[in-house]
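A single protein chain has been omitted from the complex, and every remaining protein chain is retained in its original position.
Chain naming follows the written order as A, B and C, and within any one chain the residues start at number 1.
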Amino acid sequence: MKATRKVRVGDVTFGGSQLAVIAGPCAIESRELLERAATAVKSSGAHLLRGGAHKPRTSPRTFQGLGEEGVELLAEVGRRHALPIVSEVMDASQIAQMAERVDLLQVGARNMQNFSLLKELARARRPVLLKRGFAATVDEWLRAADYLLDGGNESVILCERGIRTFGAEMRFTLDLAAVAYARTRSDLPIIVDPSHATGIRELVTPMALAAVAAGADGIMVEVHPLPEQALCDGAQALTPSGFESLMQKLQPVALAVGRTVSFTPRAVAAVPALLEAR
Amino acid sequence: MKATRKVRVGDVTFGGSQLAVIAGPCAIESRELLERAATAVKSSGAHLLRGGAHKPRTSPRTFQGLGEEGVELLAEVGRRHALPIVSEVMDASQIAQMAERVDLLQVGARNMQNFSLLKELARARRPVLLKRGFAATVDEWLRAADYLLDGGNESVILCERGIRTFGAEMRFTLDLAAVAYARTRSDLPIIVDPSHATGIRELVTPMALAAVAAGADGIMVEVHPLPEQALCDGAQALTPSGFESLMQKLQPVALAVGRTVSFTPRAVAAVPALLEAR
Amino acid sequence: MKATRKVRVGDVTFGGSQLAVIAGPCAIESRELLERAATAVKSSGAHLLRGGAHKPRTSPRTFQGLGEEGVELLAEVGRRHALPIVSEVMDASQIAQMAERVDLLQVGARNMQNFSLLKELARARRPVLLKRGFAATVDEWLRAADYLLDGGNESVILCERGIRTFGAEMRFTLDLAAVAYARTRSDLPIIVDPSHATGIRELVTPMALAAVAAGADGIMVEVHPLPEQALCDGAQALTPSGFESLMQKLQPVALAVGRTVSFTPRAVAAVPALLEAR
Partner (left out) sequence: MKATRKVRVGDVTFGGSQLAVIAGPCAIESRELLERAATAVKSSGAHLLRGGAHKPRTSPRTFQGLGEEGVELLAEVGRRHALPIVSEVMDASQIAQMAERVDLLQVGARNMQNFSLLKELARARRPVLLKRGFAATVDEWLRAADYLLDGGNESVILCERGIRTFGAEMRFTLDLAAVAYARTRSDLPIIVDPSHATGIRELVTPMALAAVAAGADGIMVEVHPLPEQALCDGAQALTPSGFESLMQKLQPVALAVGRTVSFTPRAVAAVPALLEAR
């Protein structure tokens, strides 16, 4: 097993001893909601802010995202909170605008084998977060990453987000063994998205903890100030207080596997009580 | 169940009582090989010629197709044999050149939910063959078709090509019940690709017959003059004589379910012997 | 590919040029309903009568079948209609009673790898219908058959009944390519159960036709005089008239692939009209 490659996104390093935490809403809906989400995730210790502007939606008759305007909003809010931003690029035509503003360009699961897009992103001067296709083997995932690496972009981060199986009780089946397996085959940092994987709010925290115990280099979770009003995937979004609770529980698990999470004073202050409560 | 919509591609109609047969190599490799494939499939009764120029390959280190040059070759050979041509478009940037030359624009399984591509194809003046994603439900497949239909392109043909399951003995699992099920939910013509679905030459003919019995409006099969030398997917390609045998067996099954296949004199002449051999 | 082994069940041969058709209700519910089902399937040309007495139900709080009394009823009704009978044996303790009365002992999908049961059935003097486990590879299915064959029971018939995949729109995914694939690896007769595979009445007939086109040696379908009142799996049961229609459509497809189905005078009389209607 090779040492994990370090990939820098803004002032955050993926693949080192400190875990990286990406949080934010599924979709960028309005300046006010995004602002509230950013305030919440920053205060609980997240390192990057996520938000979708170009949304790959199953049906053309559902909310498709705010597009370029959403990207601008995200950049503005991220700057204000000193949070590097993560957003999905769906098409080569979006790269120019996004590469200017977005710190980490996400390739969604449905585009993992959109080889034309990967070839263009290989030439972008931005790190890429490559989500695993929900029916892709680990080998196919790493071969997709080769399109970026061979094309000249060495800043690639992998993201496991659940695979499609016969199971219908959860949205997807989170494949944490794939994290450990990919580790033996690649030096790229790997994070885990327990929100999309499970689709159920109550399962996000246990799966985030399990991901870190399995060796993930970070997590990406959906946080929305008002999940029940979210235009997209509200059932899997944590509330701000749910996210704070997750961050508190994450610290001891990270330490247990020799990792750290940077914590806000508020989170650190809560640790003794947490230990006592056991 | 609504009556199936008729979609015309060149002088071929999909969705009528006559089945449509698309045949040809996985990838366009050279003028000579393509010419031999076209001669063979035409003489056995195929209605359209297929060939990949832009190839979506798992690894960037394998043959990626001849690109625009391949499209020109296919157009030239198709014209010479009076066969409308089918080829995959992987990216919006390829649409302009391809829509000029290709009669039926194929969206591959890996791009079924490449919504940016679908939105562009909705504006193309060419029919689209939408392959089912190998992990897509029938509903997701029909919602993907909505991106084309709602966007103004009413000439859409669906293609079932196998789904990914636990089964590792065949390349994919051909889901023929999905053909019958989609029929109850959509008026679009549906064809079946038994070559990619099984990945095994010996299974192509029985699955083509089964597809027609299940109600498919046509089939798409890979035929290569020298499968063992093919640059791509040779193990699933029929030889010219294998394809001729398939076409002979297809006729009685088509008749049995109230459909027809147009036959060359050679194929028709073989029928009495076929019946006698039983 | 070896020639298919012929397995006799009563006066019916599986694996010859004539297809075998098994029909009847999912569960034996009462003498009257079973009598009506038997009358209907016999008059439409079925060769064997099926009915479950010992039912493997997901929950212990649902109808578990009539047990030994059901077996007696089935034997009595089968005898009256001169139809050999097929019923599931769930446990070694049931073999003695059932082997006396049941012509074809069925091993259900959930018991395909119940090796203790298979070892006992290897010693029974009755043919066995071995359903494929819904998550079993073809190789595992054939290895399970080896438990019967190696143990001394050479009268084994395989039955494909759908596998579990990500698809949730149908009950299971009917894997017809597995029929063609198993054919290349085994000489055992193979039949197909489109009722359990799809779980949707409307899909049973197209899938039965597809199964025969794919090379199956027969089919097993659920028929219930009053599907909407069935205690088990009513949504997938054909009505008697639905079954008669299936049998009429089956004949030309069987002929198209060089097989025959034995027909009642009523079914044969309908053929000219069927041909005309195309």
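Everything that follows uses one rule, which is that contacts are C-beta pairs under 8 Å (C-beta built on N, C-alpha and C of every residue); 3 or more make two chains touch, one makes a residue touch a chain.
On a predicted model such as this, the values are computed, not experimentally measured, just so you know.
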| item | value |
| --- | --- |
| Omitted-chain contact residue, chosen from C:18, C:113 or C:262 | C:113 |
| Residue, one of C:69, C:91, C:154 or C:187, that touches the chain absent here | C:91 |
| Contact with the hidden chain (one of C:16, C:56 or C:258) | C:56 |
| Interface with the unshown chain - residue positions in subunit A | 135, 137-139, 163, 165-170, 173-181, 184, 194, 197-198, 200, 202-203, 206-207, 209-215, 249, 252-253, 255-258, 277-278 |
| Residue numbers in subunit C that touch the chain omitted from display | 56-61, 90-93, 110-111, 113-117, 119, 133-135, 140, 143-144, 146-147, 150-151, 164 |
| Where the missing chain touches subunit B, by residue | 135, 164-166, 168 |
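In the analysis below, only the chains that are shown with their structure count from here on.
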| item | value |
| --- | --- |
| Self-contact between copies subunit A and subunit B, residue sets same or different by half | same |
| Furthest chain, CA centroid comparison against subunit C | A |
| Whole-Å separation of chain centres (CA-atom averages), subunit A against subunit B | 38 |
| Shared-contact residues (touching 2 or more other chains) in subunit C | 135, 165-166, 168 |
